[in-house]
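A single protein chain has been omitted from the complex, and every remaining protein chain is retained in its original position.
Entry: chain A
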Amino acid sequence: MGPMVWYHPVKTLFQCVDGPHGLVSACPGQYGGPMGGPQPGYPGAFPGGAAQMAGPPQKKLDPDSIPSTTQVIEDDQTKRGGQVYTTNLRGQVPPLVTTDFVVQDQGNASPRFMRCTTYSFPCTSDLAKQCQVPLATIIKPLATIPKNEAPLYVVNHGEAGPLRCNRCKAYMCPYMQFIDGGRRYQCGFCNCVNEVPVFYFQHLDHMGRRVDVYERPELSLGSYEYAATLDYCRNNKPPSPPAFIFMIDVSYANIKSGLVKMLCEELKTLLDRLPRRGKNPWKLRRVRDGHEQCCCQSNELSESAGPLLSLPHCERGTTGPGEEGAESSGVRVGFVTYNKILHFYNVKGGLAQPQMMVVSDVAEMFVPLLDGFLVNFQESRSVINNLLDQIPDMFADTNESETVFAPVIQAGMEALKAAECSGKLFLFHSSLPTAEAPGKLRNRDDKKLINTDKEKTLFQPQRLYEQLSKECVASGCCVDLFLFPSQYVDMATMGEVPLRTGGSVYKYCNFQVEVDGDHFLCDLRKDVEKPIGFDAIMRVRTSTGFRATDFFGAVYMNNTTDVEMAAIDCHKAVTVEFKHDDTLSEETGALIQCALLYTTISGQRRLRIHNLALNCSSQLADLYKSCETDALVNFFAKSAYRAMVNQPLKTVREILVNQTAHMLACYRKNCASPSAVSQLILPDAMKVFPVYMNSLLKSAALVGSVELSTDERALHRQTVTGMGVEESQALFYPRLIPLHNMEVDGEAIPTPLRCSEERLSEGGLFLLENGRQLFLWLGQACPPDLIQNIFNVPSFAHVSCEGNSLPKLDNPHSKKLWSIVSHITGQRPHSMKLLVVKQKDRSELPFRQHLVEDKGVHGGASYMDFLCYVHREIRQLLT
């Protein structure tokens, strides 16, 4: 791992000045009022800071006076919400992730694809070191595009393949400068001058632009796709459509819980909804070079905020004419059940009944069959349904409680390898794999290690799984893990393969069909249906002067430049950090091109190109002005979560705090106008950064508490690794939505409140959501009629927190509640199980954990205390 910003010792002390957008806070002397419902005695306060911070209050401070995230979000929504954001300007800062806006691609990639920590890079590495603001971009290459935005075009140059710079291999993009009457072009990235191929020649207009600039997506858009030629395919063979393999643990626990029966039942319908060619949600449009076909622009295109392109010869659709709305999915499916041995199934279409093939040799896994294992669901429907009917019965009397795990992944991978395709494994697993086999795990959860230097070992995966994930990535095998544990399962190890292969992990503790069934099925459906690309390699190219140095994400790095991914779905994002090589020029700015080579669900090889141009400035003020807090938090979270495997958590937290102070101190010293030292001055674009940072410090992974399950912490850590900015924003600052006084008519979701207990009221009803969990908090004094309307019980006392106690009722309140819930779940990649929490109830604890402005339930300072502490650090740095 290369050195990161936060390793840099603080060298200089800064004098703070108030900036033009600076926010003047109260002096620290006024801080420190106890928050509502203090939690005395919680361990794990910040290193070196907690004691001082917890000092006696001097004066009651108005919590409203410190920067409010909800306010920032609301302001941005008011200012930029509902507007069209055109990407024609270099270095412009996009609206917040929480804001509703429409993107119009005019030469730079949409912020949905690429979002940077700052849109103005410092010109020199010295400046960058001075401010310690990380330079990074979070790339979500396959991000979902809303219906009202233009889908991507597919450019097909036929045999010639994509056009690339001869030297740096950057793809043709709007930053290529055509010269010499259009006969040559200069690469914007490496300045190499290339010949224009004959087929691509076009005259230039009086502005020196090609005449066809608006007819070619690759010359006018920030994002587009190329159809890849055989050179871009594995073994130079066109890829087969990917396959999905369902691997079901049929050991005692899963049978007993009813999971297997439920899952088999669900698969019968789910398999009809496999991703299809024609219904590709990315709505790609295709541009042919041959210009032999012509079709009208559809209404949808003209209505949408598409690019101002006039493409006279274009066609819509994802894979070419005639395939639009294809009835069947090209995805093949396969089935495996296992406990400590594996059962493969032959479900070939012609068979009267499925055939089971048992492989007991788990020490050296292999695939027992090829033909008949991966089949088209439509063709084998009856055999598969027969199988799904029989699986629960076949194992109904099982008493096998031991399972294997690594051999199962190995088997799936070998199956894909044998079928020469990429694909995804869906593992439905119950317990720690203790059966005698490679990858056997033991319970290594040791609470004694917490808050010691050895705590990090809890998060380190076992060696064999690292090797396994490497092999999986090499063969384009993505692993999705659905876990149904009742105790410790060594998440750090079991989640390793999904993490490295671009898969997802879902965990349902003590799974019960009645309680968690819908939640699980919802997750499964979303997961199966989500847009996904396979066997991907991503390369990030930059203009001269800087380069991508580090990559954070659910990826595998074989070398320092190629980001390999067995699969990448629409939610996965890679955070890329940049470092200076040289001085950047304010004039040319900084160019980033991200190229993702992948196989589509229908088995086509594509290149997706995202281009983004940033400003460069020798003024730090410009940098601070165009900072993006949400992106910064995403970066810090990912880098901290990576570091925590190798360093003591204490060190990681210290670095985070120090760097926060450092960034802010640098701003005060260099950008803010002079003011009293006692004043805390924050750059406008970063004014809520401390609350996010504090939340990150208190997150399950980083806070050392014996009360948190190690598995939860490891899972949290792994999940964040692949997250995009939207998700990380919600995770570190949940939405707290008051429901007791909402307008029951209309679609609007009530404005969220600050995440603090103070905002709760005894007579209220609140919904809290962080993208992973959903809580419905019920105050003690909530009006009975509201309780009746929502819970269908007469009073607070009757409300139960067990199971699915929230009914769907036919009244405006209930309907509104459910419409909000479904709206929220619709926004998030995971389904969320709604937990009802009653005030002063035992169940309140996990809820309170998410009130991130308060003192942490498991340790960690309140927002106010943290701000106070950071201020003190800043002052120390400045003196």
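FYI, contacts are C-beta pairs under 8 Å (C-beta built on N, C-alpha and C of every residue); 3 or more make two chains touch, one makes a residue touch a chain; residues count from 1.
We adopt the following convention: contacts and distances are computed from a predicted model.
Engineer: Determine which name in "Glutathione S-transferase omega", "Protein ROOT INITIATION DEFECTIVE 3", "MICOS complex subunit MIC10" or "Protein transport protein SEC23" the UniProt entry assigns to the undisplayed chain of the complex.
Structural biologist: Missing chain, per its UniProt entry: "Protein transport protein SEC23".
Engineer: Which is it among A:Phe244, A:Phe344 or A:Phe791 that touches the chain not included here?
Structural biologist: Per the contact definition at the top, the residue touching the missing chain is A:Phe344.
Engineer: Given the contact definition stated above, which residue among A:Val193, A:Cys233 or A:Met357 touches the chain not shown here?
Structural biologist: Residue touching the chain left out of view: A:Met357.
Engineer: Of the residues listed, A:Leu204, A:Leu369, A:Leu464 or A:Val515, which one is in contact with the missing chain?
Structural biologist: In the full complex, the listed residue that touches the missing chain is A:Leu369.
Engineer: On chain A, what residues meet the omitted chain?
Structural biologist: Residue positions of chain A that touch the missing chain: 339-341, 343-344, 348, 351-361, 364, 366, 368-372, 387, 390, 393-400.
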